[in-house]
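The block that comes next holds subunit A.
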Amino acid sequence: EELTLQLKWVTQAQFAGYYVALDQGFYEEEGLEVTIKPGGPDIAPTQVLAGGGADVIVEWMPAALAAREKGLPLVNIAQPFKKSGMMLTCLKESGITDPTKDFAGKTLGVWFSGNEYPFLSWMHTLGLSTEGGEDGVTVLKQGFNVDPLLQKQAACISTMTYNEYGQVLDAGIAPEDLVTFKYEDQGVATLEDGLYVLESTLEDDAKVEALAKFVRASMKGWRYVEENPDESAEIVLDNDETGAQTIEHQARMAQEIAKLTAGSDGVLDEADYQRTVDTLLAGGSDPVISKEPEGAWSHVVTDKAAAE
Partner candidate 1 sequence: MLIGLEALAGWLAILVTGLLISPKLAPVLLVWLCAWIFNTWLARFDTRLTRFLVALIFGLTIIALWEMIVRIYAIPPLILPAPSRIAASFVANIPLLWGDFVQTIVKGALTGWILGGAAAVLTAIAIDRSPFLQRGLLPIGNFVAALPIVGIAPILVMWFGFDWQSKAAVVVVMVFFPILVNMVAGLAATDRMQRDQMATWAAPYGQSLWKMRLPAAMPFLFNGLKITTTLALIGAIVAEFFGSPTTGMGFRISTAVGRLDLPLVWAEILVAAIAGSLFYGIVALIEKKVTFWHPSQRNQRG
Partner candidate 2 sequence: MMNAVIAANAVSLTFQTADGPVHALKDVDLTVCQGDFVSFIGPSGCGKTTFLRTIAALEMPTAGELMVNGMTPDEARKARAYGYVFQAPGLYPWRTIAGNISLPLEIMGFSKPDRAERVDRVLELVDLEGFGGRFPWQLSGGMQQRASIARALAFDADILLMDEPFGALDEIVRDRLNEALLELWRKTGKTIGFVTHSIPEAVYLSTRIVVMSPRPGRITRVIDSTLPAARPLDIRDSPEFIRLAHEVREALREGHGDDT
């Protein structure tokens, strides 16, 4: 059986579980033929799914719920990432120590293309406008890399624990010179990499069967990553067509990722879901979602996966 998975970003250890499952033949054992499509900047996985270019996508929940409100019936079928890896990283010399007081008047780097929702929620809870000015923050659409921080174009930038933070360190800035704020610690964490399909897919029992196999094999992949981060990094590297990744960086990423997947068996925890929804609903004047979503998740696939 054939399945196409659309990733949220370029080939890197963030998606090691899937690559390992493919490489180690976990999918094959289940009788699946899986194609993994790497993503990239400005590729919206939700749009690819809507266009029929993929069967399953890896997406963050805020973007998925926003798409659902826009009329694209996305359903979360599994949640391999238990924790959020998002944080805001600031230079110590910018003088920021307390998010509730020090952000006003500063420039902050934020990712857009559907990744901006957690940030907007957070700023709303802090009561900060994102339109700039004395008592708001100036938002800069952060490009592909950590340059805005290194060039001091922004006081803080968005980073992932497993990726951009490492890049900042690699660039030669010591951890002592940095201040970081994890969304997790600020109480605004939202669920990250989950697996989503269209509602209609779940009406087809054969498809559900295949998805169950897929989730089971993928989780097996993630377990493997947690146990063998270095080898997993190698596997990811083999699958990277650009040849730009380095083993050091990917190995560290695999280790950091393992911290986020730890404790997840793929089943979405309703409490986590509710926390994400609540955070998003609090989104202020331009809320990410305006009403409590319904049917945005389903356990049928994970239940089936566990049953066999």
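In the analysis below, a contact is a pair of C-beta atoms (placed from the backbone, for glycine too) under 8 Å apart; a residue touches a chain by one contact, two chains touch by 3 or more; residues count from 1.
A word on the picks: all candidates are chains of the complex that A comes from, given by their letters.
Just so you know, these numbers come straight off a predicted model, no measurement behind them.
Every option in 1 or 2 belongs to this complex, yet subunit A touches just one of them, candidate 1. Considering their complex, residues 41-42, 44, 46-47, 50-51, 63, 66-67, 70, 72, 112-116, 130, 138-145, 147-148, 151, 153 of subunit A touch candidate 1.
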